[in-house]
Structure formats: structure tokens, C-alpha cells
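To keep things clear, I will list the structure first and then write my remarks on it.
Just one protein chain is left out here, and the rest sit where they should.
Order as written gives the chain letters A, B and C; numbering starts at 1 within each chain.
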Amino acid sequence: MNPAALPTNPPVATPFFFYLLAAVMIIGGILVITRKNAVHSAMALITTLLAQAALYLMLYAPFVAGVQIILYAGGIMVLFLFVIMLISIERTEKERQFNKQWLVGIAAAAALGGLFIAVYTTTTSGRTLFPEGKLTFAEGDNTQRIAGLLFDRATGTYMFAFEIASLLLLVAIIGAVVMAKKRI
Amino acid sequence: MLDISTLHYLVLGAALFLLGVIGVLTRRNVVIVLMSIELILNAVNLNLVAFSRYWQGIHGPSALHGQVFAIFIITDAAAEAAVGLGILIAFFRNKETVNVDEVNLLKW
Amino acid sequence: MHGVVQYIQSYLESNQTPGAAGNFFWATVYILLVFVGLSVAVIAMNWLERKILAHMQVRLGPMRVGPHGLLQPIADALKLLLKEDIIPAEADKIVFWVAPFIVVLAAFTVFVVVPFGPTHAITDMNIGILFMLGVSSLSVLGIVTAGWASNSHYPLIGALRSSAQMVSYEVAMGLAVVSVILMTSLNEASTGTLSMIGIVQAQQAQQQWFVFKFFPLGLIGFFIFAVAMVAETNRAPFDLPEAESELTAGFHTEYSGFRWSLFFLAEYSAMIAVSSIAVTLWLGGWLRPFPNALQGSTWELVFSLIPGLAFLFLAAMTFYSTVRMPKHPLFRVQTIGLAGFGALLGLIGLILFIPGVRMRVQDIFWFSAKVAGFMYLYIWYRGTFPRYRFDQLMKVGWKVLLPTGLALLILTAVVAMRSELLADVRGVWHP
Partner (left out) sequence: MTDSRSLSPLDLETPDQTFLDANELVINMGPQHPATHGVLRVILRLDGEKVMGLECVIGYLHRGVEKIAENRTYTMFNPYVDRMDYVAAVSNALGYCEAVEKLLSVEAPPRAQYIRVILTELNRMASHQLWLGTHALDIGAITPLFYTFRDREEILKIFEKYCGARLTTHAFRIGGLQYEAYEGFEKDVKNFVSFVKPKIDEYEELLTTNRIWLERTKGVGVISGKDCIALGVTGPVLRASGVQWDLRKAQPYANYKNFDFEIPTGQNGDTYDRYVVRMAEMRQSLRIIEQAVEGIPEGPIMAKVPKVMKPPVGEVYHSIEAPKGELGYFIVSDGSTQPYRVRVRPPSFVNLQALELMCRGQLVADVIAVIGTLDIVLGEVDR
């Protein structure tokens, strides 16, 4: 048995992991919108986000998965928790959790869901969207290719958008500081 | 079990999207509303990355536009969360509450 | 059975990490091995910290449980496990229960991508360093929720402090890391990589540890990381979240027994984790010292003998203290125990001389030795420095490390650009 005989990139147990992660995400999502306590909601959302990062890995998008973990779970959610701790939540926990239009809201969401179902069932190509389901890519160059789309002089379609995004972040920083500061 | 197709991801994305919409429309707590918005953005991201996977299957490994979009949306989400939570803190400081229902004046 | 032996043989001869080999079973075994080794390292670290700190402070440290207190960590662990697990009545029970596990999971998961050698890693991820930074930043979630769930003021302040601290130091840390990633793109075979193994291989290919690359740029990046990683792991002099003189114990004030020991475990494995990042990124990972200056089969042989010699030296020291033990019957058990420990060390040393093992293990040895150096630094800091105040900590993070990191990144990019252009002229670099 030589090293070359070792299996390379064997198929992962894709359906099993997909359903597992999907279940985690759905349950997490439901918990997010039903918990009284905002910290519990945040924890559920973190679980959802991490499961989604794992799904990204299954979709051969490792870089997006890494960004998801580092930015969403490590950055944005910490910000959320930080704010939840700054504001006292004891009072809101005892109050009514849903607003008066909850019925309308759910009805609207149901209509939207119906629309989705209608679209998905009528589309003929629906079930065959992954024609090369078994195809695997070398993950090795995913990051490089994304970088190429973002930065490269020749293939960089999104260079301008990238700069705009940095501007957006700058504006957001200033806005957040202006909003949150007690007295400027 | 069936092989997982793009549709599976789309359905999952749609479900998360709907959950987010329900959260935004029905909850009173601003923090949870913001979290629901994050949920919606993530549902979109999931779709985009799934499309990117599909596109890669057709056009080869360089067709990563969906993933680039997803990265932009994550950037957006960070900006949105920062500003939203900043507004939330300012609001809480003045009103001592985090209920959207009570944001019914143009001034405070 | 034969198949298993064959598999091990083929693994030893292959150039793949166990994860890359894709076999579920063996990957699991390797994960278990790494985690057991990590736990042992944490236990050893506990003992070493107490002894080294004690000797810095003109005292002896643990001396009672086992010879020279060797069994003290085990006694501590037993005590913690047997202690009553108190959950405060007003605490948020679920979150209180979950928080320590988040911290431990985050600290342990990082080791999935730590390269102990070119083939000694659980897996080699394309986004290794990104994954490591991301997962280690998850531990702040556990700390924040632990502080909040305790429903008590000191833990809450500790949690707020730690979240602010960890988030701000992550920025400087990331900038230092990015400068290294730029450096990886400069060898003639590769186009830059985020993979932990790839980074070390880039250093190998460039015949240079990145700490010396573009002197002094690599050194500056290394210093930024070395400061940020201390703050990241909440250790002295940045141990504000658990500053005992101010906040009693910070975020884990209300924790006791097993749950507290989980925080302890996580803290020490996080220390080892960030030290491994530093070692991988700047100090050449598993590469032996002087990879470029001292080449040739003779030097290879000399350096491959060092692990065994180091263990034999430790064994000799142990035997020396065995001889120095008092000859009183009361100390007989301890003397025998110490001699046994010395014999164990000597045996390991001898095993390390076997050629097959020798070549296979020296990667792990050099990696661990470098990490151990960092661990000693941690203890040294703790013995020497007073604690920063919170605003000063933030000042160091945002006003010193962050601008330095940005300048470093730009400078590195400029310098790297120049050498890349040169490489382009030579026709070896291709995008």
C-alpha cells in the first residue's frame, strides 16, 4: 500500500450533514424569534451562524466560511451581546413580547412562503440544479480566486465595489460613534 | 438519501428568510428585530453561495461571484449592526426601553 | 489487524496529514491524540507555572504531593472535580451551564489546524489561519455569556472588559497576521497561502523564519502579535477581566468546581494555541533552528539527536535531585517516585534515538520547544509586571499596536511588491 493509494478527497456524508446542519439552523432560527431573553436569542443566532459556516464549507466556499466565523460569530454577535448587557433587559422580559400586528405579520410571511413554494414547484429545473453533484474541486485556490475577483487588475470585477464597501464601513464607524456617544 | 441539490439549499434559505421576516414583523424588542434582520441577510447569503456552487459546476472554479456577493453582504451586515446598535443605545438612554412600538415620535 | 499495521506504515511514509488522508477513523484517532496531549500539556503547564513562579518569588512552590509536587496538578484536578458545583440561584441557568463549554470548545477546536509537523496535523485547511483566528475569537462569547449569566456585578464588569479587550486586540493581531500572509507569497513556487502548513513550507522554501524577513518588519509584526496574544488570552499584564485585586475573579467569580476548571483548561489551551500561531507564523513552526546556515547531512544528524539528548538531560537532572533527596525513610516513596519519573524521561530520551522515531519526532520536538519558550514568557510576565488599567490597555491596543500594525502592513506590502516585481522580471512569478 503506497501513499498514493490513500483515498484523496473522499465524498463526505453530504446528505446526513446537510440535514443535521439544516435542522440546527431552523431550530436556531425559531429560537431567535421566540425567546423572551435577548441573550438566549443571541446564543441561538450564533448557533445558526456557525451551522451556516459549516454549510459554506460543504458548498466549497471555505473563505466565506472563515469570514462568516470571524466576522459574524466573533465580531457582530459579540457586539450584540455587548449591547444587550449595556441595556438592562429585566423589564423587557416581563413585557408583552409580540406586537399587536403579529397576526398580520405572520400572514404576510405565510404569503411570502406561498410565493416561494409556488416558484420552486413550478420551476422545471428545480431538482437538477446540481448537475455535477459529485464534482469536487480542489479547495486550495478558492481564496486566491476570490482575491482575484476583488483585487486583480485583469479579472477584478469587484474592485470598485470593494472600495465602496470600505467607504460604507467608514461611514458606519462614524455613524455608530456619533449615535452611541453620550456627548460629543 | 437523496443527493443534495441546490434546491435543498434554496428551501433552507427560504425557511430562514421567512423566520427572519416573521421576527421583524412581530417582535417588539429592537435587539431581536436586528437579529432577525441578520437572519434574513444570512438566508440570502446561503442562497448566493449555493448559486455560486451551481455556477462553478457550469463555468468552472473561477465563477465565484456568489461568494464575493456573500462577502459584501457580510460587510454590510457588520455596518448595519454597528449603526443599528448605536441607534439602539442612544434610544435606550433617552427612553429607557427597547420596544419598537414606542418609537412613534420623530423626536425624543 | 494486518490492514491497520499497513495503514500506519503507509501513513508514516506518506506526506499527508491524517485529515487530508480523509479516513474518518484515523482522523478521529489523531484528534483524540492531540487533545489528550493538550490536556497533558495543560497539566504540566500548571505544575511548571507554579514552580517557576515560586522560584522567581524566592519560595519553593508545591512540594508535598509527590516528589517536588509532581502530582500536585492531579491533586488539584481531583479537588476541583469533587467540589460542589454551585449555580447561583439568580443565575441564568442554561447560559451559565453552557458558557464554560463554549470557551473550552473554542480553545480546543483551534488545534484542528495546528501543524506540529509537515504530516502531524489533524487537517490542513486552505483557510487555516483564518479558521484559527475565527475560532479563537469565539471564546470571547463564552466569557461574555459567563459573566452575564452569573447575574452579579463583578463578573459582568469582567465580561464587558474582556469582550472589549479581546475584540480590540484582535484587530492588531489580524494586521500582524496579514503581513505574514503577504510574506508567504514571495517564494518562487507559491502564490501565498492561508494554510498553516503552507506558511511553514513557505518559510522553508525561503530559507528564513519570517521573524527575520525584511528585517525589521517581520520582527515588528512578531512583537505586535506577541503583545496582542497576551491580551487575547487574558494573562498578566493584561489580565484585567480576571483581575483578582479589583474584580475578585472577574467573569468566573461565581463558578466553582468542574465548571471553573473548564475555564482554567480553556485559558491554558488558548495560551498554547496562540503560541502555536506565533511559532507557526514567525518562528518557522516545526523547522529546526538555522535551516539555511547549517545544512548538510551532518547537521541534520546533529539536530535530530537534540530531542533525545534534551530528554536525557532532564532525566539526569531528575536523578541528580533523587540523589539529593533526604535519606530519611519518610522520603523513600518520594525518592522512588522521582527515580521512576527520571527513568521514564530517560526511556523517552532513548526511544527518541531510534532512527525511525528520531526523524519522525523531531518536528514535534522543535515545535513544542518553541511553544514552551512562549509558555515560559507568559510565566515570566506574570512574575514581573504590574497590571495595566483598562483605559491604558485600550490605549495600547488602539493607539500603539493598531497604527503600528497598519504601517507595518503597508511597508510589508511595498517591500513585497518590489521583490515580487523582481521575481516577475525573472519570470518565475505568475498570478
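Basically, a contact is a pair of C-beta atoms (placed from the backbone, for glycine too) under 8 Å apart; a residue touches a chain by one contact, two chains touch by 3 or more.
If you're wondering where the values come from, they're calculated on a predicted model, not measured in any experiment.
Chemist: Taking the full complex into account, find the residue in C:Val58, C:Ala293 or C:Leu330 that is in contact with the omitted chain.
Modeler: From the options C:Val58, C:Ala293 or C:Leu330, the contact with the absent chain belongs to C:Val58.
Chemist: For the chain not shown, which residue from C:Tyr154, C:Tyr169, C:Tyr268 or C:Phe365 touches it across the whole complex?
Modeler: C:Tyr154
Chemist: Write the list of subunit C residues that the hidden chain touches.
Modeler: Within subunit C, the residues that touch the unshown chain are 53, 56-59, 153-154, 157, 160-161, 236-237, 239-240, 243-248, 382-392.
Basically, only the chains that are shown with their structure count from here on.
Chemist: Where the CA atoms of subunit A average out and where those of subunit B average out, how many Å apart are those spots?
Modeler: Taking the mean C-alpha position of each chain, the two centres sit 7 Å apart.
Chemist: Just the number, please: Cα centre separation of subunit A and subunit C in whole Å.
Modeler: 30
Chemist: Where the centres are mean C-alpha positions, what is the separation of subunit B from subunit C, in Å?
Modeler: Spacing between the chain centres: roughly 36 Å.
Chemist: Which residues, counting only subunit C, touch subunit A once they are in their complex?
Modeler: Answer in residue numbers: 6-7, 9-11, 13-16, 20-23, 92, 94-95, 98, 125-127, 130-131, 133-135, 137-138, 140-141, 144-145, 147-149, 156, 159-160, 163-164, 167, 170, 191-192, 194, 431.
Chemist: How about subunit B: which of its residues touch subunit A in the complex?
Modeler: Interface residues on the subunit B side: 1-12, 14-29, 31-32, 34-36, 38-39, 42, 45-46, 49-50, 52-54, 56-58, 61-62, 64-65, 67-68, 70-72, 74-83, 85-90, 92-93, 97-101.
Chemist: Tell me, which parts of subunit A touch subunit B in their complex?
Modeler: 14-16, 18-19, 22, 25-26, 29-30, 32-33, 35, 38, 41-42, 45, 48-49, 52, 55-56, 59-61, 63-64, 67-68, 71-72, 75-76, 79-80, 83-84, 86-87, 89, 91-92, 95-99, 101-102, 104-106, 108-109, 112-113, 116, 120, 126-135, 137-138, 141-142, 145-146, 148-150, 155, 157-158, 161, 165, 168-169, 171-173, 175-180, 182
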